[in-house]
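All protein chains but one are shown in place.
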Amino acid sequence: MLAELRGLNEECGVFGIWGHPNPAAMSYYGLHALQHRGQEGAGIIVTDGTRLRAVKGEGLVNDVFNNGKLEKLEGHAAVGHVRYATSGGSGIENVQPLLFNSTTGGLAIAHNGNIVNATRLKRNLEQQGSIFQTTSDTEVLAHLLKKSNLASFEDRAKQALRLLDGAFAVVIMTEHAMYVAQDPQGMRPLSLGMLDGAYVVASETSAFDLIGAELVRSIDPGELLIINDEGCRSERYVEKKDRAICTMEYVYFSRPDSDIDGINIHMARKRLGKQLAKELTIDADVVTGVPDSSISAAIGFSEATGIPYELGLIKNRYVGRTFIQPSQDLRERGVKMKLSPVRQVVKGKRVVMVDDSIVRGTTSRRIVKMLKDAGATEVHVVISSPPLKNPCFYGIDISSDSELIAANNTIDEMRELIGADSLTFLSVEGMVEAIGRSDVEKNCGHCLACFTGEYPTSIYADTKLPHEKELVR
Amino acid sequence: MLAELRGLNEECGVFGIWGHPNPAAMSYYGLHALQHRGQEGAGIIVTDGTRLRAVKGEGLVNDVFNNGKLEKLEGHAAVGHVRYATSGGSGIENVQPLLFNSTTGGLAIAHNGNIVNATRLKRNLEQQGSIFQTTSDTEVLAHLLKKSNLASFEDRAKQALRLLDGAFAVVIMTEHAMYVAQDPQGMRPLSLGMLDGAYVVASETSAFDLIGAELVRSIDPGELLIINDEGCRSERYVEKKDRAICTMEYVYFSRPDSDIDGINIHMARKRLGKQLAKELTIDADVVTGVPDSSISAAIGFSEATGIPYELGLIKNRYVGRTFIQPSQDLRERGVKMKLSPVRQVVKGKRVVMVDDSIVRGTTSRRIVKMLKDAGATEVHVVISSPPLKNPCFYGIDISSDSELIAANNTIDEMRELIGADSLTFLSVEGMVEAIGRSDVEKNCGHCLACFTGEYPTSIYADTKLPHEKELVR
Amino acid sequence: MLAELRGLNEECGVFGIWGHPNPAAMSYYGLHALQHRGQEGAGIIVTDGTRLRAVKGEGLVNDVFNNGKLEKLEGHAAVGHVRYATSGGSGIENVQPLLFNSTTGGLAIAHNGNIVNATRLKRNLEQQGSIFQTTSDTEVLAHLLKKSNLASFEDRAKQALRLLDGAFAVVIMTEHAMYVAQDPQGMRPLSLGMLDGAYVVASETSAFDLIGAELVRSIDPGELLIINDEGCRSERYVEKKDRAICTMEYVYFSRPDSDIDGINIHMARKRLGKQLAKELTIDADVVTGVPDSSISAAIGFSEATGIPYELGLIKNRYVGRTFIQPSQDLRERGVKMKLSPVRQVVKGKRVVMVDDSIVRGTTSRRIVKMLKDAGATEVHVVISSPPLKNPCFYGIDISSDSELIAANNTIDEMRELIGADSLTFLSVEGMVEAIGRSDVEKNCGHCLACFTGEYPTSIYADTKLPHEKELVR
Partner (left out) sequence: MLAELRGLNEECGVFGIWGHPNPAAMSYYGLHALQHRGQEGAGIIVTDGTRLRAVKGEGLVNDVFNNGKLEKLEGHAAVGHVRYATSGGSGIENVQPLLFNSTTGGLAIAHNGNIVNATRLKRNLEQQGSIFQTTSDTEVLAHLLKKSNLASFEDRAKQALRLLDGAFAVVIMTEHAMYVAQDPQGMRPLSLGMLDGAYVVASETSAFDLIGAELVRSIDPGELLIINDEGCRSERYVEKKDRAICTMEYVYFSRPDSDIDGINIHMARKRLGKQLAKELTIDADVVTGVPDSSISAAIGFSEATGIPYELGLIKNRYVGRTFIQPSQDLRERGVKMKLSPVRQVVKGKRVVMVDDSIVRGTTSRRIVKMLKDAGATEVHVVISSPPLKNPCFYGIDISSDSELIAANNTIDEMRELIGADSLTFLSVEGMVEAIGRSDVEKNCGHCLACFTGEYPTSIYADTKLPHEKELVR
């Protein structure tokens, strides 16, 4: 079953705006603030009240909306999406928002997360004669909406959403309204904001800051917002459950300037670094972070320990997706790619290298070697999260535990494998404490599945949901 | 005369390699490490001993060398170039290295800097019947080489170089040899390295690190290296003078992982920040740097003052050259572009904002406003260099003093204009001291012209050089 | 109802090959011979027995299959398509062959013709929950195939085909077999050939000649061929009816080197010209044909009358789809586009201008004026078919009779409108006689609907077919 899910997994960013004179431009700028969540494809669909119009393409937001394509998208509402590069489900047809036209009107869907029971729902729908256009799990939602016999779109949306298992922050748009939903556990971030009277939703609050919108609040687990020209109304499609927000959004995925449930990501990461300083004692000359996501933790660690923070590693910013990779031979002869060490900073020094996580261990091994080749006398690897031991089924591309170095090795074996002088992970408790959701007024639950193996939902595609007799037989 | 020079000015990066089985690939990787020096165009010319072959194009290195173009460039030596975006002299014909073919052989030239007397030399050569292909000052050198009656190419190179006034780090390549020269003051950085027996030259040592080459030394002012299959020989074309290296290379232009004359850029910038802490007293809650070039100075300032360093400003990395700029109206309504503030970091805080320089002041004003809009109670602007009061004629795009805010205002007026609570510049002496060239064994001279107005060469295009009767009448 | 059909209409070319080591290349060459049937888009789908792989794109065959795209299409069978440019249904999603993937396998469909009852079938299927991907009438067939509960694909194909009303020459391909069908009247041409043991089907026999295949025979009306690794088997899905082949295929649409039911197009057109010579008497100096489709008729007319045939009109071959049309003002000032007159041929001459048909009359008027401006003293327009008075519902883009000049004017009014000195159409009987299908052994029926208004099928989208209760309610 694990293999089956590989390639369906995706991390993405969604954006929606209703009631603005220039919704396509706002989406364009908003998607820039979400671009780190997905670089494979981007799309914007607008409505002017009578029809939906789409521009989508493979590549970055900048590339997709060149040559005046944005100007064609006139209307008063829009939904946008940036898509993560996965090996399996590439192709322009999978670029979101998905658009479905029928003789009775259009339907746009933008989705972040992963629907665990998508394959079973799809097979079931195909047996009833449905033809799928994409290999995306998201399309299942469109067919469930279409199949429903209920009269109002709102009721059909609730019925369809109840059939989905997994993680989903989703924005659905017709010519007449926008429907914004969170999965029952609220696993992926999704926030509501306001901009000059228009309603805005986005995966991260950094999108609000970039366009000058004000944050209102996070979307609740199991909540369905209906936004139209009459305003924004909140409904629920399932009973309230505990939130289980993805912890890795705090640790490495979100932008440092985003907040989730009122907690700023940079500050949370800096606290992770300070917590690390509490959990270990180390004798070293310089602290350096692996750019970009570990910089905040490294600064926190430096501040707490007093060991000076330096730029020991430089990111080669222009190594983009069309970069011609050096051959194995060239790489062994010292040709660098994404990172270069700063020789004069690390030469003859005992270096603390702060990183946010270790997946396969190959990158860590390469960086440790790079630092030692540049003259570091000792390299102490310090990770601002616990060992990653279990696959994620909710949209982050860690899908098989056979790839996870921590799933198959002790910490000392890992240290040996990556060639470090010491290796320290943060404790689960320390991480949760440092992130500080307990200080947040609302529910403070984390999804810790990748660390602990305790999944907040069923993870088997063939587990039937209680509501399932409703629509899918 | 100032206006005439506008648009000719350019900051660029050069790269050369001789005696390597895959010179084009090495140049490709090397140019990535120099990409920050110029993003308008890129080119590589190789020789296989019988002919020169070029691939050039507008845009980034990644874009120019796509679709297998690199593989066509077989040979054992190459010269490469990245070009800075200037308004005037754009166009594919100006992309370097320039290539000149004649019935007696080819000639490639890559140049970083600016030839002050180019316009006069060009007019003179045209009167003698020369036809120029480009609007680049660099082409003058090719015509001077061609016009010379001297027998050996080396003598012609020396004769031609003596006629040039200004700043130039230049790599010339024929089918048979590479000629590498520094201007008589050594104003632009240029270093020699070795890679598996091949000779490498580059504008910055970060290019050596990226390809795994070893730094040998800087090229001396007035030096001409002749590199061919028999080795590398050092000559001089003028008497030795004091070096006058561009100070802004340390302050903001070079990569943090590059060294100039043995001084690492990141470390120099951190010392600039520490020096600032010595020169002023400030009461504040957080220190933040304007990314990317001011991060090192901000860290140094934080370390010296004990005020915590935070990510108060985030760079929007995906805002590339094809980004659709928000209209004035949208910008006023809060749409950000290159930078976003981190609200939770600055809200209710007294912020020290460290930047490397102020040119027109408009960017500083925008950032100060951004921080205040995000809730900063005070913003103290601290600049890690002295006020920029004079234009540069040597290749950095600050060409008219009417644009320089510091040329026309007192510091207090500037503070008022940018809306800061305080504004402090580093002293010239403090800057020179902090950079630390006095500790370097070789000559320690700076070009400080943009700060002090004392130019190390003639800056008037019609000033004749003593050698000028040699070739140009 | 007529307006509703506009834009669905299309003329196209289909190609299929089964059992060949290089089916994609054969399709590529075959589609070149069909390119005149459609220039908006092209596609090839191959099967290697386990999956279907597609390359499709907008533009000409040459443009779509550039940059090595063809080489990716490995397999032993392929289906290809060229698509006609219509105003309404453009867009990459409508480019054929359509490809449908499901968890139980893939399905490719290439279609030439027009399904008259598509809109009603589509609405019906949507009410049952189907989601359509395209605006093409062809997609209906895929959904009918998918909805069927019958066990074998062959039975599902027969059931689905029985539900279609209109004209269709269609090639369906799964991983395991190719299904080739003609509509019950055999309205569009479709032939079977053999190439080195492989089975080939194509809209025109010119595709066989170009790849060196041997013609076997035409596909019969109501026939369904099943081609797989065991060979080629002929089935019927409806009772045999009289053939009603589109007469315009002979008159102007097919290539001169194609044969339909054993009759060569060039020879048929030459006989149309000779028949014209029998039906009228004319005193003139030169005969000229409107290139390219009327050349054969003009030669026949010249041969029969003895009036010399000359190149009085030259086609500007390089006026392609990206040609910048001259403004109305420039056109009035004499800027030509597709045709130029040959002044020295027509100057001072009485010219017979042979054309194959008159649709709106605007082109004829322009050519007559062009010839007169070039000095022709008289222009006698001679048309090698009868007046076009009725719209076509079977795939030729003449969809509204309000556009047809012959539907609303007498012949003399038409002559006046186009500015000719005389205007003569061929008689219906003369045309049928000259084409010569009565000499063909098999059924010799024509569709003459556009001339006579007698349609061989129902033309109303809401007329239910007898079999329709089978699958569509």
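So that you can tell them apart, the chains are marked A, B and C in the order they are listed, and the count of residues begins at 1 in each.
Quick note on the criterion: a residue touches a chain if its C-beta (ideal position, glycine included) is under 8 Å from a C-beta of that chain, and two chains touch if they have at least 3 such contacts.
None of the values given here were measured: they were computed from a predicted structure.
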item: Interface partners of the hidden chain - shown chains only, full complex considered; value: B, C
item: Absent-chain contact - pick from C:F65, C:Y179 or C:F451; value: C:F65
item: Hidden partner chain, touching residue among C:P341, C:P387, C:G430 or C:G445; value: C:P341
item: Identified contact with the non-displayed chain, of B:R37, B:H81, B:H111 or B:H143; value: B:H143
item: Touch residues of chain C, complete complex, unshown partner; value: 22, 25, 28-29, 32-33, 35-36, 60-63, 65-66, 70, 196, 206, 209-213, 255-257, 259, 264, 266-267, 270, 295-296, 299, 303, 308-311, 314, 316-320, 322-324, 326, 330, 333-336, 340-345, 374
item: Contact footprint on chain B, counting only the chain that is left out; value: 100-104, 122-123, 126, 128-133, 135, 142-143, 146-147
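Everything below uses one rule, namely that only the chains that are shown with their structure count from here on.
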item: Far-end chain from chain B, centres as C-alpha averages; value: C
item: Approximate Å spacing (C-alpha centroids) for the pair chain B, chain C; value: 63
item: Between chain C and chain A, distance of the C-alpha-averaged centres to the nearest whole Å; value: 50
item: Chain B: positions in contact with at least two other chains; value: none
